[in-house]
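Yeah, one chain of the complex is gone here, protein chain that is, but the others are all in their spots.
Up next is chain A:
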Amino acid sequence: MTTTSNERSEQLDEAGLAVQNRLALGRQLGTGNIGHAEEDSDGRMRATIRIPEDELVWDPAIIILPHGGELELTLINDDKNTHCAVLPTIGDHLIIWLVNHSKGTATLNLPGPGTYWYGSTTGNDEGRGLTGAIVIGGEVPAEAKLDRPAQPRP
């Protein structure tokens, strides 16, 4: 059986994997929406994520950054339950407590290409669906690359 990306989204909905307590107990991780951070002229980035009511998912769950650096993140809890956000940054995790119907901010500084975890660490929010990813694209600086011709990638 083969599946295309578009078909996968439909299949997740049909199977009840993209909602709470239908097929599985929670929502399958990695099934949330994808959003792109906005970049200011000085290179700083901004994004907003929201927790919709009774969905236990970040929206968007995957935040794409064009490069490493500073991200000003706005977090909104539209759920009727309390959650939190633990977020990556250079130096320490950051934490913000998000009571019902609340809004806050976090300033993250992230180093470079790759995928960084964030989530709500209360109860089992992480397992139910409130696990997200910040994905940084781009390349490492030229001076950090190996001295060799360009190589094939997958």
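Please note the rule applied: contacts are C-beta pairs under 8 Å (C-beta built on N, C-alpha and C of every residue); 3 or more make two chains touch, one makes a residue touch a chain; residues count from 1.
Basically, contacts and distances are computed from a predicted model.
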> The complex has one chain missing from view, so what does its UniProt entry call it, picking from "ATP-binding cassette domain-containing protein", "Na+/H+ antiporter subunit D", "Sigma-70 family RNA polymerase sigma factor" or "PQQ-dependent dehydrogenase, methanol/ethanol family"?
Replying inline: "PQQ-dependent dehydrogenase, methanol/ethanol family"
> Which residue among A:19, A:57 or A:75 touches the omitted chain?
Replying inline: A:75
> Going by the touch rule given at the top, which residues of chain A touch the chain that is not shown?
Replying inline: 75-77, 85-107, 110-119, 121, 126, 131, 136, 139-141, 143-149, 151-154
